[in-house]
Structure formats: structure tokens, C-alpha cells
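Attaching a single structure in C-alpha cells format; questions to follow.
A protein chain is absent from this complex, but the other protein chains hold their places.
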Amino acid sequence: MYVAVKGGERAIDNAHAWLAEERRGDPAVPELSTAQIREQMTLTVNRVMAEGSLYDPDLAALAIKQARGDLIEAIFLIRAYRTTLPRFGSSLPVDTGAMACDRRISATFKDLPGGQVLGPTFDYTHRLLDFMLAADGDVPVAPKMPVDPAPVPHVMSFLNSEGLIAQETCDGTPAPDLTRAPLELPAARALRLQALTRGDEGFVLGMAYSTQRGYARNHAFVGELRIGSVPVEMEIPELGFSIEIGEITLTECETVNQFTGSKTEPAQFTRGYGLVFGQTERKAISMALVDRALRWEELGEDDQGAPAQDAEFVLYHCDNIQATGFLEHIKLPHYVDFQSELELVRKLRRDAGAVDRQEAAE
Amino acid sequence: MTDYNFAYLDEQTKRMIRRAILKGLAIPGYQVPFASREMPMPYGWGTGGVQVSAAVLCPEDTLKVIDQGADDTTNAVSIRRFFERTAQIAVTTATADATVIQTRHRIPEEPLRDGQILVYQVPIPEPLRFLEPRESETRKMHALEEYGLMHVKLYEDISRHGHIATAYAYPVKVADRYVMDPSPIPKFDNPKMEMAAIQLFGAGREQRIYALPPFTRVVSLDFEDHPFVASKADHPCGLCGAQDSYLDEVIVDDAGGRMFVCSDTDYCAGRQVDGHRGRDNKEDAA
Partner (left out) sequence: MDNAALQGGFIDPARDAARAFRAGMEAMACPGTIQTLNGCVAPAPMSVAAATLLATLCDAETPLHLAGTCDTDMVRDWVRFHLGAPLVGRSDAMFAVGDWDALSPLDAYAVGTPDYPDRSATLIVEVVALTNEGATLTGPGIAQTAKLSLPGGLLAARVVRYPLGIDFYFTCGDRIAALPRTTKGAH
């Protein structure tokens, strides 16, 4: 005889126990440490910090371990943790012009003050699986040179001084916080950039790629890509001055895009901007392309109906925590809604059947 | 869980949600934007309902959590445990004993009373969303009370099928002003929304809260010649014999044999305790 299903609590407990075993894997294999993840899987740690909107490599490494390597699951852990943290205030805007660059390249000029510095990049590696890595071994020490203490000015400043590129001015409006106020449209550029920097890398990459293939006509040049550490400063009201509270690694990408011009404005280049925690290049460049595409309205361009131009579409769907939550929720029981659909379909078929029989009789 | 605030959320977040709830009650059916927080369960799994419950729960409350009408479905269990741990409140499966009921997709069969609060989990708060994907447009439609799109859709259903083809999340007009999505409850439950309890609706991922004070006028959209019918499967409950409760269809054997049982497990269990028996329930009263 049918008995109502029970045992949800026990099922959940058993599922969690099995999950813990699977997370550990074969006990004969040494356990992964969070330090190993932090040191040897830095680019995953970077992605989790960027999309989790929390700069803490140790926490990100822990989240990755707990999530068994599922990065969106790890980002979720970080976001949920972040929500519980008390807020003391905001830092001053970081000065990326003062960055100690590990990597700094420009596609728009062959050479420039500060030079082209490749840094630790995959760019020119040959993508051949290196089976030597399957065995642990010592890594040879990379050659060194003393750092040139001269400042590394932004490339844009050269275009700026000729008046060739549209000026970005700061009007002093405090930046909005996407995590403290509901998203409202139209969204100002600052809010869009926030959404993009913590948006899913794959989604933003796809959107950026679409702009290169004609969905919003725009050829972007990488004016500058720089990666390195910057100090973070905060004003302390009780002290009356600002202090440095730490240092973070950032990736900054400024793109130069086709020039626009009108009867009243001379032709100029326009910009796209990307800024992401850690060494996270692909994301920073993608962000800059999508940023530029979303600026079509304020730059007086046409709306071509391209997905990357549609702020509502991009901003509502770039958050992978929201996306996966809603996607995966369809695993939850929906049998009540389904039941009402079943009844409706049965009814409609019955009534259609009755109409057919009636028509046949006539 | 150690060192978490009562009911998990920090006080500033609770204040923000509380203010949204009060405005929601002052403008029944209107979706108040709120800064939804990341919760320890995924968006889409009840974070809106959880945030609303966390903002209203008191230490003296007794909480019931149901999903598809049942207390024992996994997500209801998970949410109930969350509040047991973070708020240390009493919990119950008995509708009559609960002061706060968090629900996914059903209204309990037992009429709710003055002093109870029903918190709905809402996936898509915007009733016009599948007719118009853009929030910028739907907000204007609500502002101008421009609901033509919805009426056209319902009328097209009638032309095509002879009936309005919406079985759940059936749109309603609230206090003669806002069209509202009641959440994916079966249309059978719509008439219950005129009740003595306070109803609060939380959509976490979509960042909206809305509310119905007790006795608010809630009218399911229809046409004069095609009036709204709160229909259900034409069977009694196989376990308790109830004629007037919403039923789950259960497949009982490989030959596709079916049985219909009350979706509201507490209602059904209560009727069986009172001695009611359905056709498929051969056990004698204990």
C-alpha cells in the first residue's frame, strides 16, 4: 500500500556524508592542501576572488578545496561568506598608474616608456602537454634583472596629451555598490563595470567575442594590459588621514576603439576598460570589450540590437551565482505545478476530442 | 554555525528588508526592489523567502516550512534546519500551530488565521515577464496600469484552446490596482489568497518583495464569458477521502497505476487521525 514518502532528513545527511568521501577521493593519495592550491593553482584562485568579489587567496583556496574544484560552487561559498563580513567603509580609488608591474604590454605601440614586459604568460608557450609535469621535480630558477624604478605611465596619457582619445573625467559621484542596492536600469557605467568584473568569465568572454564578430561593430586595440600589485589605502576619520591597509594584485586592460566624431566634436578614439582581481587577463580584456559595447548610447552610436549592447540582457545574465541557482532549481520538486499542467492538458485534449466527435456527427 | 546573528542576517540587512516589507504592505501587490543578499543556499532555492522569514522571525515563533505542500521534501527540510540552527525557534508540521509558515508553491488547505504569517518563495515575481522580458518595460506597464499584454494573452488562449491555458502562477489583480504573480501555486489555491493572515512574498534572485495585508481584495484575471475556475483533479484523496484538497498524482506500479493523495501532508495526516479514510487506505484507525 502506498505510504507517503518520508525520510528527507536522513537522505540529506547521508548525501552529505558521501559527498565528504568523494571530496577526499582515494585515501591512499595525499590530501590536497589549501596552500598547494593557493601556490600552484593561482589562476583558479584569482577567478574565485574576482567573481566572489573578495580578495583573499587563502579563503579562495579553501573554497576551491571544499567545492571539489567546481569554481562556481567555490565562488558561491566566497560570496555567502562575504555577505556576513562587517563593512568598515571604502578604500580610496587605487592608483594603477603606480602599479609595480609584473606584466605590461601594449598592442598599439611597438615601444613605449616602461617597455613591453611579457611577465609570466602562457601566450607564447606551445600548447603541448608536458608529461614531465606528471612527475614532481625541481623547477629551474628563472633569470633575473634588477627592476627599473622609473614609473610606468599609462599609454592612454600619451593619446590624451594629443587630445586624440576621449577624456574620462571623474565627477566625484560616489560609486554605487551592486551588493548593497538592487540593480536598477538604466545602470551607470560604474555599476556596469562592477557587474562585469564579478560576472562569469565564460559569459563575458562570449559576449566580448560576439562584438569582434560583428555583433556591434567595433575593432578594439589593446592600448595597455598591466598586471601587478597596487597598495590599497583607506581614509580613517578618527585619524584624519589615510593609511595603507594592504596590497593587492590587479589586472587592468584599457582598450582603444574606433574613433567617433560629430559636427561639434572632432574625431577621437574611445575607450573600454577592464579591471579584475589577480592575474586574470582573459576576463579583463573581455570586460573592456563589453564595457565599450555597452557605451553605445552615451557615445551617440546606433543600437544595432547586438546582445552585447543590451545592458539589461548582459547585466541580468552575467552573474553565474544567480544563473546557476535558478538553472539548478529545476531539480527541486515541481510536481504540484506539473500536476496542474497535467490536468490542463488532459482537459484541453478531452474538449478537443469532444469538438472533433461533434463535428464528425454533424 | 557559530557566531552568526539571530536568524543569520546582520541587523542592517534585516532593517533594509523590514522597510521593504512595510512599503509592500502599504502598496499591496507592488514589487518593492530590495538588495537581496547571498545566502548559504543557492538563488532560486528560496533565498527570497528565507530572507523575508529571517527578517520577521522572533524567538517566540513556531515555524513551519513546506514545499509542494509537504513538510518532508528535501528543500523544506533544509530550510527548516537552517532556521532551527540560526534562530533556535520551535518548528512544527502542524499548520494550526505555526505562527510563521514558509511555503514553496502551495497554500495550506487549513484556513489561516489572524496572527499567522505566510511567506511565499517566488522564482519570477513579474507576472508580465514571459510576455515582456525587459524590466524597464514592465515597470512602466505597472506604473501606467497598462495590462493589455496580459489580457491579450489570456484572450488568445481562449481563442486557441477554449480555455485560459494557465494552470499555476495564475495572475491576480490586487486591491483593484496591481497585477501580481501569486508565485507558482496551482490556480486552485488562488481563492485562498483572501485570508485573515499576512502574506509576504520574497524573490531573492530577482530582488523583489511584495505583500498582501489580511482581507485584501485579490481577483484572478478572467473574462465575463470565461470566468475563473479554481479547478483540481476530479478525484478524492486516496488516503483520507478529502474532496476539497489539491491532490498529487502518484504512480504506484509498473503498469502506470495511479493514486491521488492530498498534496498538503499535514492536512491529510490530520484527517486520517480524525478517522477519515480514502478508498486506497485500508488500514484501520489505530
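Observations on the model:
First chain written, first letter: the chains are A and B, and each begins at residue 1.
Here, a residue touches a chain if its C-beta (ideal position, glycine included) is under 8 Å from a C-beta of that chain, and two chains touch if they have at least 3 such contacts.
Not measured: the values here are computed from a predicted model.
Shown chains touched by the undisplayed chain in the intact complex: B.
Here the missing chain is touched by one residue of B:20, B:185 or B:203, and it is B:20.
For the chain left out of this panel, the touching residue among B:81, B:139, B:235 or B:277 is B:139.
Even with one chain removed from view, chain B keeps its contact list with that chain: residues 5-7, 11-12, 14-16, 18-28, 30, 32-33, 55-60, 139-140, 143-144, 175, 177-178, 196, 198, 211-217.
Heads up, the rule we're going with is that only the chains that are shown with their structure count from here on.
Centroids built from CA atoms put chain B at 34 Å from chain A. The touching residues of chain A, when paired with chain B in their complex, are 1-2, 4-9, 11-12, 76, 79-80, 82-84, 86, 179-186, 312, 316, 321-322, 324-329, 332-337, 339-344, 347-348, 351. Taken in their complex, chain B has these residues touching chain A: 4, 10, 33-40, 42-45, 47, 67-70, 72-78, 81, 104-106, 123, 134-136, 161-163, 165, 167-169, 184-188, 205, 207-208, 231-233, 238-239, 246-250, 252, 259, 261, 263, 265, 268-269, 280-283.
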